[in-house]
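Missing here is one protein chain; the remaining ones are kept as they sit in the complex.
Every chain is named by a letter (A, B and C) in the order it is written, and numbering of its residues begins at 1.
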Amino acid sequence: MNTFGEKFKLSIFGESHGSAIGVVIDGLPPGFSPDLDAVNNEMARRAPGQSKLSTPRAETDAVEILSGLFEGKTTGAPLCGIIRNADTRSEDYAPGLPRPGHADLTAYVKYKGFADYRGGGHFSGRLTAPLVFAGALAKQLLAGHGVTISARPLLIGGKPPKEETILNAKQDGDSVGGVVACVANGLPAGLGEPFFGSVESRLSALLFSIPAVKAVEFDDGFTLAGMRGSVANRTPFGILGGLSTGNALHFTVAVKPTPSIALEQDTVDLKTGLPAKITVKGRHDPCIIPRALPVIEAAAAVGLLDLWVIGGFAL
Amino acid sequence: MNTFGEKFKLSIFGESHGSAIGVVIDGLPPGFSPDLDAVNNEMARRAPGQSKLSTPRAETDAVEILSGLFEGKTTGAPLCGIIRNADTRSEDYAPGLPRPGHADLTAYVKYKGFADYRGGGHFSGRLTAPLVFAGALAKQLLAGHGVTISARPLLIGGKPPKEETILNAKQDGDSVGGVVACVANGLPAGLGEPFFGSVESRLSALLFSIPAVKAVEFDDGFTLAGMRGSVANRTPFGILGGLSTGNALHFTVAVKPTPSIALEQDTVDLKTGLPAKITVKGRHDPCIIPRALPVIEAAAAVGLLDLWVIGGFAL
Amino acid sequence: MNTFGEKFKLSIFGESHGSAIGVVIDGLPPGFSPDLDAVNNEMARRAPGQSKLSTPRAETDAVEILSGLFEGKTTGAPLCGIIRNADTRSEDYAPGLPRPGHADLTAYVKYKGFADYRGGGHFSGRLTAPLVFAGALAKQLLAGHGVTISARPLLIGGKPPKEETILNAKQDGDSVGGVVACVANGLPAGLGEPFFGSVESRLSALLFSIPAVKAVEFDDGFTLAGMRGSVANRTPFGILGGLSTGNALHFTVAVKPTPSIALEQDTVDLKTGLPAKITVKGRHDPCIIPRALPVIEAAAAVGLLDLWVIGGFAL
Partner (left out) sequence: MNTFGEKFKLSIFGESHGSAIGVVIDGLPPGFSPDLDAVNNEMARRAPGQSKLSTPRAETDAVEILSGLFEGKTTGAPLCGIIRNADTRSEDYAPGLPRPGHADLTAYVKYKGFADYRGGGHFSGRLTAPLVFAGALAKQLLAGHGVTISARPLLIGGKPPKEETILNAKQDGDSVGGVVACVANGLPAGLGEPFFGSVESRLSALLFSIPAVKAVEFDDGFTLAGMRGSVANRTPFGILGGLSTGNALHFTVAVKPTPSIALEQDTVDLKTGLPAKITVKGRHDPCIIPRALPVIEAAAAVGLLDLWVIGGFAL
C-alpha cells in the first residue's frame, strides 16, 4: 500500500530517522529532460527551516537520483530518487510514550511494537518529501501540455490567513491547522475513469495519504449539497461523473493542526498501561499549511498524470 | 478502474438500460453462509419506488447469484451477482442532448461518442446496486466480528432533515442534495495501511465512486482544521496516521442535488454544437439522500473489509 | 487472482456445475464491433461434443453479453459475458473421493471443504470457455493490426499427431496428452515490458492458468539451452530481453493427459482417510489437445493485447 498508480507508479519508502527516504517512479516516458532546478525549488518549498514559521530542522532535502536518468534524460526504466536523513535528533523521541494526535500508538499496535517510532518513523510527515519529488516531475510533464496546479491557504486557524495567527500559536507552545484551496487549470475534458477511477477517487486517495489531511471537497461540495438542482446544475463543475469537464478543477483540503506542540499533554505509558504526561520535544511547525502547499500540489499532479496516461492522452 | 480491493475485490459492470448490471466479488472466505434476506433488505433500501420521495421506476433489484455459492455457503471462488434491468424507458433519453450536471457530456467525450447514453449508461446511479449487494455481504462478515456501520442524513437541502424540504423541491420540479453522517463502531485499533492505504484513502476512493458525492470529511475534518493543536489532540479520533484507533470512526459525505429535474434547462446540441433546451424526462428522485444511505454504508463496508483482510485480522 | 491484465483486464468466475460461468472484460476500446459469428466459431472449437474424440457433454456454450455492447459496438464500459451451465450430471461426482490427477484434493484443502467439488468446480477445464470468449475478442482486435495467432498439435501421446493414438487410448479407457506449438505473426518490435512484464512472463502466467498445462517454452528454449552462444545468437528470436523482436513469436506448451479416465484408480476417502478405489464417471475427453488449441490461442491473444495497450501501440 506504499504504491500508487496504474501507469505512473510510485513506490515510497523510508522512515524519518532511518538512513534515507525515497521513491521509485515507474512510468516516466523515455527522453524527458527534467528541470532539476525546478525540482529543487519544489523540494525547498516543502523543506523545513525556511522561515520562523516552520521547524528549524535543517535539511537540504537534496534528491540523489540512482537510476532512470542517463545524460540528463529519462531512459524509460524506473527512476529512483533518495533523500538522506541528517540532522535527526532521535533522542527527542521516547519509545513508550505515544504523542497525542500522532500515529505513534496506532503504528505501535499495527506493527506489534516493531515500528520505528523515532520521529513518527514511516508515518512521519517527512515521507511527503519523496511525494513532492515525484510531483515535481509530474508537474513538469503536465505543464508541457498546458496543465498547471496551484494551491493556496484559504483558512489558517479558522480565519483568513494571517501570519500572526501562527505566531500567536507558536508563542503559546501550540499549533494551528487550516484549509487549502487548490486549482488545476488546463485539463482536457474526459480525463478520469469510471467508478473507482473517478478523478475524485484517485485524487482523494492521494490527498488522504498526506498526514494531517482530514477532509477533501471537490467543486465546493458542501456548498453544492445545500443547493437546489436547478442552481447546482449551473455550477461550472470541474468534474462530472468522475470525469474532467474541461473547466478548472477546484478542490479544498482540511488540514488538522500539527499534533506536536510544546505544551505538556496527557498520554499513556505503553509499558505500564497507565496514564502519563508527555512534553513533545523536537523541532516542530506551529502550522504546516505553508509547507503543505507543495505536497498537495504534488499529490494532485501525480494523480492527474496517472489518469492522463491511463486515458491515453499523449505525453 | 471498475475494480476495487486487494483481498476483497470487486469488479463492477453494467449499464443502466443494458441487459443487466452486476459485480464479481473475489476474496470471500469459503464456508460463509450469507443471510440472503438481509441482503435483499439492503437492496430494497436502495431500490427506487419505495416512497413518494423517490423515483417510481419499479425495480425489484433481485440479485441472481451465478457462482461462488454452493449449498448456501460460499465456496471460496468468485461470487458473481447480477441484476436484470427491467422497466427501462430508453425513449426518455435523447442521445444528442447532454443533461446538465450529469456525466452525459464527459462520457461522450471520453468514449468518443460510443458510450451507452441511455439513463446515464455505465455512469448511472443504478450502478450502485451491485455495490450495495457487495456491501451487504461485507457488512455481514464485519458484523460477525462486532463491526457495525450506520449512515443517517445530517442535512437535506442545507437544513436539518425534514420531508417537506424534499416535497417542496419535487413540487417545484426541482431537487435537493444533502449531507450524510456515517459511523463505524467496533473496529479494532491498527486497521489500515501506510500511505496510500490509509483508512481515509481507501474509504474516500470508494465513496467518491458514488455518483453525486462531492466531499468526504473524516473526524469532522473541517472543524478540526479550525482548532488549535492542544484542543484537536484531545479529540477522540477514529483514525490517526491513517490507521484506526479503536474509537468509533466518523465520516461525513456531501451529496449534490439530483441533476435530473423536471424544469427546462440549458444544454448544448452535440450534433450542431449550438445551445439548446432540454426537459429531462424519466422518473427521478427529488432527493437521493434516503437511497444513498445504504450505498454509503456499503462503500464503507467494502473498504473496511478489504483493509480487515489485508491487515491479517481473522475473518 | 481470478483477474489478469493491466489495461485489457479479465475477471473470470464460475464453477463447472453452478448456474453460469463468465468473464468481465475491462479495457475494450469504445466503438469496436465484434464479429459475433467469429466469436461463436472460437467457442465451438473449444466446446465439447464436436467429435468422437471429445466428451459428448452437449453444450452450446453460447455467450450472453450482459453489458458493454450497445447497438453492436463496444461502449468502453466493462463487457460481461456469461455462459449458462446445462446438461450437467452432478450425480457423477462424489464429494469424498478426490479424482487422481485433479485439483479435487488440493481445492478441498485450500477451501477447507467448502469448494464446489462437482465437475472440478472452479478448477474445471470448463472455466477456459470464458477465456476463449475474451481471447476471441482480443484476436479480432489484434487481427485489425495484422497480428495472427495459430496453434497446432506437435505431439500427441509422445508421437506425431495421429487420430488413432487417441482412439486407442479411448478404447483402453485411458487418455493421452501432448505438445502444442503456437505462433504469433505480425507483431511489431518492442512489445513487452521490462522484468516481470516480459512477453514470456505475461504469456506464461496466462498459459499456466490453463488446467493441464505443465511446461512452456519460448523460441525452442530447451534446444537453445544446448547450443553454443555463437550459434544461438543467429536464431531468429521472437523475443529478446523480454521484448518482441518483430520476428514471428514461437512457443510450445506441454499438456498432460486428461486425468479423468474410465479405468479404476486408487484414491483416498476424505472422510475416513483410508485408501479407496474410484471409477471416474462422467463424460471425458480421451485427449484434450484438439479443444486446447483455441484456449492456448486465446491465452496468447489476451496477453499480447494487454501488452499492446500497455506499450501504447494504437488500437
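The working rule: a residue touches a chain if its C-beta (ideal position, glycine included) is under 8 Å from a C-beta of that chain, and two chains touch if they have at least 3 such contacts.
A quick note: this is a predicted structure, and the numbers were derived from the prediction, not measured.
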Subject >> Per the touch definition above, residue among C:A44, C:A181 or C:A215 touching the missing chain >> reply: C:A215
Subject >> Selected from C:A20, C:I83, C:L97 or C:L155 as touching the chain missing from the view >> reply: C:L155
Original post:
In the full complex, which of C:P29, C:G96, C:G186 or C:G311 touches the chain missing from this view?
Top reply: C:G311
**OP:** From the listed residues C:A254, C:V268 or C:L315, report the one that touches the chain absent from this view.
**Re:** C:A254
**OP:** Touching the hidden chain in the full complex, which residues of chain B are there? Just list them.
**Re:** 6, 77, 194
Subject >> Residues of chain A in contact with the chain not shown >> reply: 1-3, 9, 11-15, 18-22, 24, 26, 30-31, 64-70, 73-80, 82, 110-116, 118, 121-122
Original post:
Please identify, in ascending order, the residues of chain C that touch the omitted chain?
Top reply: 1-4, 6, 12, 100-107, 109-110, 120, 122-123, 127, 155, 157-158, 169, 172, 174-179, 189-190, 192-198, 200-202, 204-206, 208-209, 211, 213-222, 224-230, 232-235, 237, 240-245, 254-261, 263, 265, 310-311
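Going forward, only the chains that are shown with their structure count from here on.
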**OP:** Averaging only over C-alpha atoms, locate the centres of chain B and chain C and give their separation in whole Å.
**Re:** 36
Original post:
Where the centres are mean C-alpha positions, what is the separation of chain A from chain B, in Å?
Top reply: 27
**OP:** Determine the centre-to-centre distance between chain A and chain C, using the mean Cα coordinates as centres, and give it in whole Å.
**Re:** 45
Subject >> Contacts with 2+ other chains: residues of chain A >> reply: 6, 194
